[in-house]
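Got a structure for you, written out below as structure tokens; questions coming shortly.
The other protein chains are all here in position, but one chain of the complex has been omitted.
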Amino acid sequence: MEGHSTYQPQGKVARWFESRLPIMGLLHSSAVAYPTPKNLNYLWTFGAILTFMLGCQIVSGIVLAMHYTAYAPVSFARVEHIMRDVSYGWLIRYIHANGASMFFIAVYIHMFRGMYYGSYKAPREVLWILGVIIYLLMMATAFMGYVLPWGQMSFWGATVITNLFSAIPGIGETIVQWLWGGYSVGDPTLNRFFSLHYLLPFMIAGVVVLHIWALHHVGQNNPDGLDVKSVAKDTVPFTPYATIKDIFAMVVFLLFFSWFIFYIPNYLGHSDNYIPANPLATPAHIVPEWYFLPFYAILRSIPDKLGGVLAMFGAIAVLAFLPWLDTSKVRSARYRPLFRQFFWIFAVVSVGLGYLGSQPAEGGYVIASRILTAYYFIHFLVILPLLGLFERPKPLPASIADAVLARGAKGATAPHAKA
Amino acid sequence: MINRSILFGALASALLLAAPVKAAEGGDRPHRESWSFAGPFGTYDQGQLQRGFKVFREVCASCHSANFLYFRNLAQEGGPGFSEAQAKAVASEYQITDGPNDQGEMFQRPGRLSDHWPAPFPNEQAARVANGGAYPPDFSVLAKARSYHIGFPGFITDAFIQYQEHGVDYIHALLTGYVEPPAGTTVQPGLHYNKYFPGHQIAMPKPLSDGQVEYTDGTPQTEDQYSRDVSAFMMWMAEPHLDARKRMGFQVFIFLILLSGLLYFTKKKVWKNVSH
């Protein structure tokens, strides 16, 4: 964001303006001249995809808010009004509802990419923690957004999640009543959730600015996990190289997104949410949205109320300590053969927890959830600290340019091994 | 390749652990029917929607409301294809409570296009009293509000084959699922045995039987056909813009594939002289 540009605007007016507010120089240095490592793969395009998804959610959300009413007796009907009467209302609502899932798909790829290539390690600890904060804000936003259609899953999801806070000893009950604005989830809850659901995305946008600032200050990590030694040899300017690659990836991601919007728009939702909220009858199986399922499985795996809540929040909080839990000096899993295997086990465990979160909490599912929950924490608290001490990493190339060159030579003999 | 084998091993063991457990779901699994509106090029069959509307009007609507169905919807594009005059004629056959008038009283007037389908009962309590304590659910979005347990791997393959018709499958199965209870089953008084209803005991008596509704287009007047037609009509009620959605989806896909192809070549051009 600073120092990469010696931007001189053309023209007298532009120069007059630039000497008073150097905004063009700022944009030029952060979006044009900014040097990106030339060995980045397509996993690095998810940052741009996430920025696009945030914009997409904000724009579609503002439009939906023009037609929606947060008032318990009518909210369900207002959403159907959008779906039926508003010009392209069905499109905009399906964009927003599925957009939330796409946002999480992209953020999970982004996070696992960071874990695989050690993007959280020095000097990127603050960058990583800002990312964890964005993730937390996203979860809060998505949860409150899911309440707004005021269907059965909205209502009972809100009931269950807000009841988590009742586990806090002593003051829990009071906190929950304050969250609800009543003695149960009701119209006051719906209204405050709508207000916060509108506010939080702008807070996310604010933290995203900090996240990008921190990124551009320390520079991007890369698949080889090496520091940039020479800007000329190791990097390419952000525009046009990264820009065109990001746009291409974004359009491919849009293809994936469109599959959901146009052909299976209710696939990721739950049919019970097309039943208006009924405070007197809980649906047979209540499940959160898919992106919360691993944490839901962790919550249910602990037989104690407070313990379950602590484990669930702990599972997210532990991410913030990742830069210090991973003791290895080598960043990329490319050069950490043992870590690479444990990474994949962890990925499978996370998906497994997600599957278990969608199943009823009984019998073998509970046992499986407990095993996987234990492994989740062991991965962070035992395996990662020890791996750094005992693992023997592969030799690192001298520079990014050397790594690219070495792969190029290999690629000449084995074309399928192209990076 | 070691990591790949670990991956599958872990996945397999997770599934094995989960396998012995079966969810305590009552109700048989509905069959998958073939619907005209399924798949990427699916559209509603106007004739079917008109027949389904007839069944809905003459049978279902005596107990079930459809509060989000407006008379104007009947003439809307992508629907049953009634003309505006026909929709007006249907509306005028119903008496709608309006008001208050200048004397401060509610009054009855014939329906207009802007009215929603009149509910058979004034409120939920009245509906329950008239139906032995059970509440006949509103029809507006019911086809999207019903589903059945699909399980692994069906829930994943459905995303690829775009199978979204679980709700209508269930409704059709339920409507045609009234059978004699198996020996040894006691059906509670006021309830009826249904193969597909969760718990098997449903308050709604068998609603459809052969020859009940007159079709003028030569379609067989059978219970099965009535059930299919009214299920399709309910799907349209729940998702009235389905035709437009799938049509636009196809256009968007053609466009995005073209754009991504162009972008791919642009990207290749830009990166031509950089080894990466």
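For clarity, chains are labelled A and B in written order, and residue numbers in each chain start from 1.
To be clear about the criterion, contacts are C-beta pairs under 8 Å (C-beta built on N, C-alpha and C of every residue); 3 or more make two chains touch, one makes a residue touch a chain.
Simple rule for what comes next: contacts and distances are computed from a predicted model.
Not every chain of the complex appears here, and the one that does not is recorded in UniProt as "Ubiquinol-cytochrome c reductase iron-sulfur subunit", selected from "ATP synthase subunit b", "Spermidine/putrescine import ATP-binding protein PotA", "ABC transporter permease" or "Ubiquinol-cytochrome c reductase iron-sulfur subunit". Checked against the full complex, the candidates A:His28, A:Arg84 or A:Arg300 give a single residue touching the omitted chain, namely A:Arg84.
Residue B:Arg112 is the one among B:Arg57, B:Arg112, B:Lys206 or B:His276 that touches the chain missing from this view.
Between the chain not shown and the residues B:Ser92, B:Gln201 or B:Thr266, the one that touches is B:Thr266. Considering the whole complex, the residue from B:Ala89, B:Ile161, B:Val179 or B:Leu258 that touches the absent chain is B:Leu258.
Even with one chain removed from view, chain B keeps its contact list with that chain: residues 70, 72, 76, 102, 112-114, 255-256, 258-259, 262-263, 265-266, 269. Take chain A: the residues that touch the chain left off the picture are 59-60, 63, 66-67, 81, 84-89, 91-92, 247.
One rule holds in what follows: only the chains that are shown with their structure count from here on.
Taking the mean of the C-alpha atoms as each chain's centre, chain A and chain B sit 33 Å apart.
Those residues of chain A lying in contact with chain B across their complex are 38-40, 77, 80, 83-84, 90-91, 94, 236, 240-241, 244-245, 247-248, 251-252, 254-255, 258, 261-267, 271-272, 274-275, 284-285, 340-341, 343-345, 347-349, 351-352, 355-356, 359-360, 362-365, 367-368, 371-372, 404-405, 408, 419.
Across the complex, chain B meets chain A through its residues 2-4, 6-7, 10-11, 14, 17-21, 23-24, 40, 67-68, 73, 137, 140-142, 144-147, 152, 158-159, 162, 164, 166-167, 198, 238, 240-241, 244-246, 248-250, 252-253, 256-257, 259-260, 263-264, 266-267, 270-271, 274-276.
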